[in-house]
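Note that one protein chain is taken out, while the other chains of the complex remain in position.
Up next, chain A:
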Amino acid sequence: MSNASTTTTTTTTTTTTTATATSSSSPSTWRQAMPVPRPLQQLFDLVPLITYSANTLPARSPSTTPDQLPTLYVFASDEDARFGAPSFNPSCLKWQTYLKLAGVRFHITPSTNHASPSGALPFLLPARSSPTDSPSPIPSSKLQHYALSRGPTPPPQLTSLRLEAYQALLDLPIRNAWLQSLYLEPAHAALLDELYVAPASSSGWIRASLRSQLRRAAEAEILRTSSSPTAAVADVDAVYAAALEAFEALAGLLAESETGWFFGAAQPTLFDASVFAYTHLMLRYLGPAEEEKGSAQAPFVPARLGVVVGCAGGGELEEHRERMLKRVWGDPPVDREGVRRSIE
């Protein structure tokens, strides 16, 4: 994503405000050079004379979860987060699905890239043992290890030699087609706004700025990973053609499996989660336009990636997505009014 915020570990202690005999930025060397005299230390030990209980936190502070569950920070609407519904961001959905496959129990909270230590979502914040400790966040690169070591039902790990090649299909052509379709197709501008731009701010000025940042980042990303990185403009047709080919290849791979999961695994794996993250979102958000629904003669629009996924391998990928959805989210979750919400 764009507005990539990188974390800095600069914690500048300013000379204007901090200078003390008891503690400093490098306590060990300072103490050795200037030990606190004994009577002074005794005085320091006397104060404060009264210590009251801690101040309560502001209303916007996330309450410490009473059930001591970790929190996964993802792109999601407030309502989706409350019900633990699937995130609308492929990377977030992949890890959300994988953690659920592993049986890890967690809350999700809507967030932005600015909140992340790596500059990108998702990341997992472990539960706190006390209100004063600040646990280190777990970036997505370490989530597999976390799920395998903490989850009660760790998914099988794949060792296939072909895994890398197929993973590359997801990371390059399919991701590029997703970026192209959602971020750059004018037909999806309203959707992009709804998902990524509007939640950031109500201001038209900020939205316009964020929108153009997102678009520029998506464009740069597609160009960087496309076949001719020197080209100034990506070949849109080639991007969609590559995705179509990739989906057919994945459908072919899935057809080889007897278990219904990729590579013949007995249980869904991280790779299933990765494929599901794209197929689910494409089917849900980038399907046929409203007026084309149910019409058999609808023109084939390559940007409608949901249609591409639905057709791949004669519906093979769409069936996989249904299996995954049922397996991980079970029956449609129930919302506050007790109405069964369709995830679709």
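As a working rule, contacts are C-beta pairs under 8 Å (C-beta built on N, C-alpha and C of every residue); 3 or more make two chains touch, one makes a residue touch a chain; residues count from 1.
Rule of thumb we're sticking to: contacts and distances are computed from a predicted model.
Of the names listed as "V-type proton ATPase subunit F", "Actin-like protein ARP6", "Surface antigen-domain-containing protein" or "60S ribosome subunit biogenesis protein NIP7 homolog", the one that matches the UniProt record for the absent chain is "Surface antigen-domain-containing protein".
Looking at A:Leu125, A:Ala273 or A:Val309, the residue that reaches the missing chain in the full complex is A:Leu125.
For the chain left out of this panel, the touching residue among A:Val47, A:Val233 or A:Ala266 is A:Val47.
Residues 5-22, 40, 43-44, 47-63, 66, 71, 73, 78, 82, 107, 109-112, 114-117, 125, 131-134, 136-137, 200-203, 205-206, 209-210 are the ones on chain A that touch the missing chain.
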